[in-house]
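Removed: one protein chain of the complex. Kept in place: all other protein chains.
So that you can tell them apart, the chains are marked A, B and C in the order they are listed, and the count of residues begins at 1 in each.
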Amino acid sequence: MALMDISIIPLGTGSTSLSKYIADIEKYLIEKNIPHALTDMGTIIEGDVDTLLKIARELHEIPFKAGAKRVYMAIKIDDRRDKETHLGEKVKRVKSKL
Amino acid sequence: MALMDISIIPLGTGSTSLSKYIADIEKYLIEKNIPHALTDMGTIIEGDVDTLLKIARELHEIPFKAGAKRVYMAIKIDDRRDKETHLGEKVKRVKSKL
Amino acid sequence: MALMDISIIPLGTGSTSLSKYIADIEKYLIEKNIPHALTDMGTIIEGDVDTLLKIARELHEIPFKAGAKRVYMAIKIDDRRDKETHLGEKVKRVKSKL
Partner (left out) sequence: MALMDISIIPLGTGSTSLSKYIADIEKYLIEKNIPHALTDMGTIIEGDVDTLLKIARELHEIPFKAGAKRVYMAIKIDDRRDKETHLGEKVKRVKSKL
């Protein structure tokens, strides 16, 4: 299991507000029952790498469907094969060391 | 006010676990009373850009003090000058549009 | 056509040098004839988004095959649908405006 942090940013939209695009992405993740956490700077999704990149592909298309002509996507994937990783566990491990 | 997402990754440490390094960073932010939110993929910090980059500079040094010889830091800053931004507000705005 | 900047970083390897892992990735891209440019901070690859994410999936696996137990991958994709984009063209457009 891996974790992906994904930010999807439509460019050249003419408005500084992007929350409607992010709401479309959030709706998609909720409808598909994909385990995730929305943060102020992106969305963190749990899954194996194959699944994560397929989801990234789907999410990337959402702003184009809403009219964007250019989309910038930033992804970070942390994939650890020696240990299971689930949403919330890394924060818990850090907090146990404070 | 801007938001910064920061990930600090020591390289070549010989262990796949990095939580003790992240705990050092979390301790620093708590001690200094810096408004932040720890996520599974990084830390989100609120402040003006001058302050945020000064904090990034301090955090970057922490793994070196703990013995790391190479550190990889990834920062994303979202700086909006037409509107105040605080921790938690972007998530709230998105959720109000669901 | 889109461009992808990809950095693949094995964690916990015990050595601060990562160039042999990056050489494996470079070899893969050369063998497969994938249009790309190696930089000091990553690799830039040209293609449509489907292809780019499939390549990312392949590259992500390479350090695991070489023994890594944890891999951190950072991707940025710039996808512009109103104009063709090819490797080298963005730099050229900027330089024409200097």
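Everything below uses one rule, namely that a contact is a pair of C-beta atoms (placed from the backbone, for glycine too) under 8 Å apart; a residue touches a chain by one contact, two chains touch by 3 or more.
Note that the structure is predicted; figures quoted are calculated from it, not measured.
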| item | value |
| --- | --- |
| Residues of chain A in contact with the chain not shown | 9, 11-18, 69-70, 72, 74 |
| Absent-chain interface as seen on chain C, which is shown | 3, 5, 7, 16, 19-20, 22-23, 26-27, 30, 37-42, 44, 74, 76, 78, 80, 82-83, 87-91, 93-95, 97-98 |
| Sites on chain B contacted by the missing partner chain, in the whole complex | 49-50, 53, 56-57, 60, 64, 69-82 |
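Just so it is clear, only the chains that are shown with their structure count from here on.
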| item | value |
| --- | --- |
| Between chain A and chain C, centroid-to-centroid distance (C-alpha), Å | 20 |
| Whole-Å gap between the CA centroids of chain A and chain B | 17 |
| Interchain centroid distance [CA atoms averaged], chain B/chain C, Å | 25 |
| Of all residues in chain C, the ones touching two or more other chains | 69-70, 72, 74 |
